[in-house]
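Have a look at this one before I ask anything.
Chains shown are a subset, placed as in the full complex.
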Amino acid sequence: MSPADTTDTAPLLEARGLTFLRNDEPIFGPLNFALHAGEVVLMEGDNGSGKTTLLKVLSGLLPPSEGEVLLNGAPLTLARLSHQVALLGHLLGLKLELSPLQNLRFAMGIGGLRAGISAHQALASVNLEGYEDVPVRQLSAGQRKRVALARLLLVPAALWLLDEPYANLDRDGIALVNRLLEVHAHRGGAALITSHGAYAYTSGTPRRLPLKVTA
Amino acid sequence: MSFGSTQAACRALIVRDLTLVWRRRGDALNPVLFALMVLVLFPFALGPEPQVLGRIAAGTILVAVLLAGLLSMDALFRSDLEDGSLEQLVMSPHPLSLLLACKIAVHWLTTALPLVLASPLLGELMNLPGPVRPVLIAVLALSTPLLSLIGAVCVALTVGMRRSGMLLALLVLPLYVPVLIFAAGACNAAANGLPIAAPMLWLGAGLALSVVVAPLACASALKISLS
Amino acid sequence: MSEFLAMGGYGGYVWSAYAIFFVVLAADALAPQLRRKRVLRDLRGRLKRQQSRGGESQ
Amino acid sequence: MNPLALWFHKMGSPPTFYRLAGRFLPWLWGIALISGAVGLYGGLVLAPSDYQQGDAFRIIFIHVPTAWMSLFVYAFMAVNGFIALVWRIKLSETLAMASAPIGAAFTAICLATGSIWGRPMWGTWWTWDARLTSELVLLFLYLGVIGLYHAIEDRRQAARAAAFLALVGVVNLPIVHFSVNWWNTLHQGSTVKLFGPSLIDPRMLWPLLTMAVATKFSFAASLLSRARVDLLELEAGKDWAREVALAEERTP
């Protein structure tokens, strides 16, 4: 994960003068940044500084009030983007009544499948062998988060947007997230992750993107 | 690496929703039970005279079915919203309106179809006159999908809200009124031995129109209320 | 005059209809004025809060 | 850019609109009050009593204008809602949402005066006749739009959602208007015609039309003053709103 040697290619994600207003109050100011393949960027900000909102704008769920988002150099539209972007928010998007395997099958049906990996393998790489057919309701919070991480491994998205991926995870879980991020960056993916700064991103020193409220 | 076909996406969605209903199959009976109970309240409230009940049977059944459908509507997107899968659905590369159409179809199959199938029983309970019975079934078969489609658009508008139950009723009922008028018109015509073709045709035309338009409207409404 | 008020026996109907007309329209006209006062008060309160907070940090 | 949108952008920047509307408002209220007074004098004093209905018919001078307004305001709201949805113009959102309570007020007056009129004429306050019912449904539509708007937190998202609902409800307008032709109703059919001769005594017609003008102007005035407050609230963070707040403090 060396940001320097990738800056000459077109950035995977680029924000130009990106602003978002709610009730005409700026949530985050004009933001300019680029995210290249192989990079993991940690976005820091105090409570209410707009981290979650920024991720929603970057994933096309909220329209930006000003400025634009470029994906591989082309403007973002919800349809184009969705092959390339995977979002993991505060809500995991898992059905509690279904098993991890059924949840992953649905995600594959909707989002597609990365080459060279199966649902079983994805579950194994988040240390959930043996839980394939247990309803998610019976899993602990940490294990549920792992299922959601398995979904990231499975769908063919190059850009991961992770909102507080460490929250509610114990130390093992935090190490797992860091390992997954490293693997993803090594094979040419990129990730933007948020944190309010109280957790440690332990593997190396990531590039940090401070988010300041402009109001 | 494969991005999956739209057909596969629809299939995955239908399979998942049906599995979920199957996991909570007790809940699927709720609308029937609710309609049944509304109807049971009427003999208590009006007294058990068979002529009075028979006169109002068709209309009351229609109202009960409509209310039951309305109340079950609220659940269409709620659990998907609460656990975040609605966002995943909106972000999927496939046409949202098609996916929503699949969701609405499954919802109709699992909540309204049981009501249609139970309608002969409801008719029996309420002393429904003989010639109206087959007409009532046909009317319900035509109008419940129409109600589901119209309702889905309004639910999509209120989906992000807390305490949306009553508001949903307020939004939906004015739009349900025309459907109710034609449905009741057909039943009344049947009760009086008149031809029922005209109201049935209106219902059919409405259904055909809304099958095309409602999923699109639903998709736009959903995008508005998620943003 | 009393004949005019009686409206040929329909006075009660006519005048209550007109009363409703005026009361509802007057309420409709007054509502924005009242809200305007409140909004301006809120705005000024907000300005004061911002000024006092700005003064603190400097 | 679309020429309509361009015009809206010029005229419809909130501070410009706020200033212009403030300048128009006294005139609009003045015209509304004067024409209303004239119309009422014509209707209540000058017009002869009806040969069938006696003096009860004088309710017509408020019933019919408010009935027309209930439809007109809905159409106005829907058009603005459409513009708001397609071009995302803030002024249109504001105008659409500001017209909903006014329309609801007109609809309520129409219903109330209609049913007061119905009591001596038809012997009942209310029947489930197609026109009456569709007007009631219109009231529910207004209330639904208002309710939806207030149920969503973000003002602009709320306006878009409510505008969407208003558009869906447009189907009800032709039903209200043509119900007297499509179904045989207790309510009487059209007597005032825009094109061709009206079936009504001119001494009754001119006060009616004057009242129609008066309600139009009172709608415009109420709309502008509502939209002004809404914009002030919506743009509370902007400089111009602060200036307005300070200026009003100096000259209360």
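Think of it as A, B, C and D in the order they're written, each chain with its own count starting at 1.
As a convention for this text, contacts are C-beta pairs under 8 Å (C-beta built on N, C-alpha and C of every residue); 3 or more make two chains touch, one makes a residue touch a chain.
None of the values given here were measured: they were computed from a predicted structure.
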For validation, list the number of copies of each labeled chain in the whole complex. A x2, B x2, C x1, D x1
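Quick note on the criterion: only the chains that are shown with their structure count from here on.
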Averaging only over C-alpha atoms, locate the centres of chain A and chain D and give their separation in whole Å. 49
The distance between the C-alpha centres of chain A and chain B, rounded to whole Å, is 37
Based only on mean CA positions, could you tell me how far chain B sits from chain C in angstrom? 42
What are the residue numbers in chain D that touch two or more other chains? 236
Where chain B touches two or more other chains, by residue: 227
Per the contact definition, I'd like the list of chain C residues that touch chain D in the complex. 4, 7-10, 13-14, 16-18, 20-21, 24-25, 27-29, 31-33, 35-36, 39-40, 42-44, 46-47
Which of the residues in chain D end up touching chain C in this complex? 29, 44-45, 49, 54-56, 58-59, 62-63, 66, 101-102, 105, 108-109, 112-113, 116-117, 119-120, 218, 221-222, 225-226, 228-229, 232-233, 236, 241-242, 244-246, 248-249
For the complex, give me every residue of chain B touching chain D. 153-154, 157-158, 160-161, 163-164, 167, 170-171, 173-175, 177-178, 217, 220-221, 224-225, 227
